[in-house]
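In this view, the complex is presented without one of its protein chains, the others remaining in place.
For chain A:
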Amino acid sequence: MASIRLSVPATAKRGDVIELKALIQHPMESGYRRGSRGEAIPRNIITRFECRYDGETVFAADFHPGIAADPFLTFHTRATRSGPVLFRWTDQHGESWQETAMLTVT
């Protein structure tokens, strides 16, 4: 199972711009490399990332083979209301991993 790390402030003032960070351990194997015996290493990549803040998508990204292993994203959003911040990664086979942090807005 991939290890996920999130950085979401526990609290923020309404209207503040907050920084969100997310890292997932994943090989992001491009499909272009060959192993030590010359065999092709099959592609194995995450293709989609989404961040939902209280149900609303605030950031999303499509990943392609050029993205390095263990993708690490930093982005910003505006704190509007208290609620869950959900991060979800989906790979080329449709398998997905997700984790949620709670944000309290004062």
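To be clear about the criterion, contacts are C-beta pairs under 8 Å (C-beta built on N, C-alpha and C of every residue); 3 or more make two chains touch, one makes a residue touch a chain; residues count from 1.
In this section, contacts and distances are computed from a predicted model.
Undergrad: Just to verify: the chain that's not displayed, which of "ABC transporter permease", "Phosphate transport system ATP-binding protein", "Nitrate reductase subunit beta" or "Putative sulfide dehydrogenase, flavoprotein subunit" does UniProt list as its protein name?
TA: The UniProt record for the chain left out of view names it "Putative sulfide dehydrogenase, flavoprotein subunit".
Undergrad: Go through chain A and note every residue touching the omitted chain.
TA: 3, 5-7, 21, 23, 25, 69-70, 72
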